[in-house]
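Quick one: structure below, then a few questions.
The complex appears here without one of its protein chains, the remainder shown in place.
Chain naming follows the written order as A, B and C, and within any one chain the residues start at number 1.
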């Protein structure tokens, strides 16, 4: 798909949500070891019950819904991811790869601003930054939405892999430094599942 | 000894106290199993620091000292044992076997009145009543203080033995009915040690 | 469990000395001996009945936290898990009696009974009027025997409140004693302990860890219903009575969990009875695993005036 309208994006969001819900046992297992086991609960089932007129409205609703329903660290950070880049897609009826990259980059900067995490701190930032740079590389040769999201997903996956050897320096899990080595960061995993779900849905024709 | 003056009685009380203190580890062990492990602590060391003019004064002081210093059940019951029979020895300068028996019987009735224990309830009463009856039997043939106390001690010992097969029906240990079978009652043991100490000291010539 | 590097004998004295440092002017250390210590309220008893509570150490705010303004006038505490001695109770009562008499309130355990009984006798000999009230609310103990044989549990927190309010209302010693006897006969407590791994609930565990009389696998709602059933069966509330419900967490249960449980209990009780109030708090806080002790007092119009309003003590309100 070169670009997607609000309906296609909503379908993609639902698919991504389902992927996260399906991964919940795995996420919970990872989070139980290094955190508190509440990651990934009750994400965005409400989406399907509403209609949205623009991508802006859709993602604004997704962001607020995450902030409203989750608690803990990841709800507010995922909310930030969807809300901080909204300015980039104002007034658009559909998004192509360039728009999506701008939207996600804005969100990633928002997460970093709020969370003050550095690369290597073993957080979702370690999936978000490689996703952003793969996305930017892809943009040099294409503006296809599906291609750009696939690149982002690829970057996120390698980021998740890299978190396995990291030592936590932020949040609750930093207090269990030794114990987290070998495990990926659950927030980074959620990012890769989210981007994978979007890429999957939006690269079909 | 046919009879004893205040000084001899005081020496006997101190000897009996020492016997109880020496038995403390054993008493504590028994009480820990079926009670709370605080039986026999800090009994009557203060005795040696005071002078008494009559047996009445001596035993009155012993009784109050027990009530004042011990807490729990045994302090007040031993106090009662020494206080309730005091009327019987008022105005006496020395005690023979008859006097001692009257004094102890008064005390035993006091313990039963306050504690409302029945024979067979696995309490000190099960040592006190056989002590009283052996004492009364002995009085038929002698008024020797030492002989009477030896009889009381003998009765108490058989009473202690009988408590081993009893089930507690009073106090904390009644709530551990099964667990107390096979163990003697610590209060009964204290009675027998006390009487043994007195008999020992007061049967020398 | 007790970490007393310097021995248990002076435990109550150290405890009370700490209390005085935390709340200067609130209490006075009246006396302390090897095996017990006595704390007075700094609010003096003037022309009313004095209320003295006593217990073995280590119970939670009850007992010494229940001494003070609008609460008891003195407490006598023994060494850990040991009744305080009769002489200390006697001396406290002698010092506080204004001529209107003294209530001796305690949980019905053998050592506490024996010592309060002797204190009452020593006082009588010297012309003081004292009436002892042994509280026997624990329906887990002495099952099948008469009510008077049961042990006391957390209901004594409510009894203390009633005694203190009645004394301040100017009631005579006999009137207060009758009021307390009535409350005693209309009150029941049960310990509900919970194995949270397996949702196994045990009803009736004793104060000294005696086994309960009923066990089952159940959730909170069912547990609440069974608790209310057992307690109301014991006191058979009359239609003109209103029930005070008290929820007291055991040490491993928290403030939050006590209220969550309280919520279920309240609903279950209000389905069939009139509720006067629900008190939730760690009033008696014996080390006792995970669970709650739950008390009902069925209060008629005579008792209710002495249960009005909230009294703040040290670490609780009741």
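FYI, a contact is a pair of C-beta atoms (placed from the backbone, for glycine too) under 8 Å apart; a residue touches a chain by one contact, two chains touch by 3 or more.
Small disclaimer: the values here were computed from a predicted structure and weren't measured.
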{"item": "Interface partners of the hidden chain - shown chains only, full complex considered", "value": "A, C"}
{"item": "Omitted-chain contact residue, chosen from C:124, C:181, C:221 or C:304", "value": "C:221"}
{"item": "Sole contact to the chain not displayed, among C:42, C:70 or C:199", "value": "C:199"}
{"item": "For subunit C, the residues touching the chain missing from this view", "value": "1-6, 11, 14-19, 21-22, 57-61, 65, 194, 196, 199, 219-221, 251-252, 254-263, 266, 277-282, 285, 287, 290, 312, 314-317"}
{"item": "Absent chain, residues of subunit A that touch it", "value": "36, 38, 42, 64, 67-73, 75-77, 79-80, 114-115, 170-172, 175-176"}
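We take it that only the chains that are shown with their structure count from here on.
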{"item": "Chain closest to the assembly centre - both centres taken as Cα means", "value": "C"}
{"item": "Greatest separation from subunit A - chain, by CA centre", "value": "B"}
{"item": "Centre-to-centre distance between subunit C and subunit A (centres being mean Cα positions), rounded to whole Å", "value": "56"}
{"item": "Whole-Å gap separating subunit B and subunit C, where each centre is the average of the chain's CA atoms", "value": "34"}
{"item": "Between subunit B and subunit A, distance of the C-alpha-averaged centres to the nearest whole Å", "value": "81"}
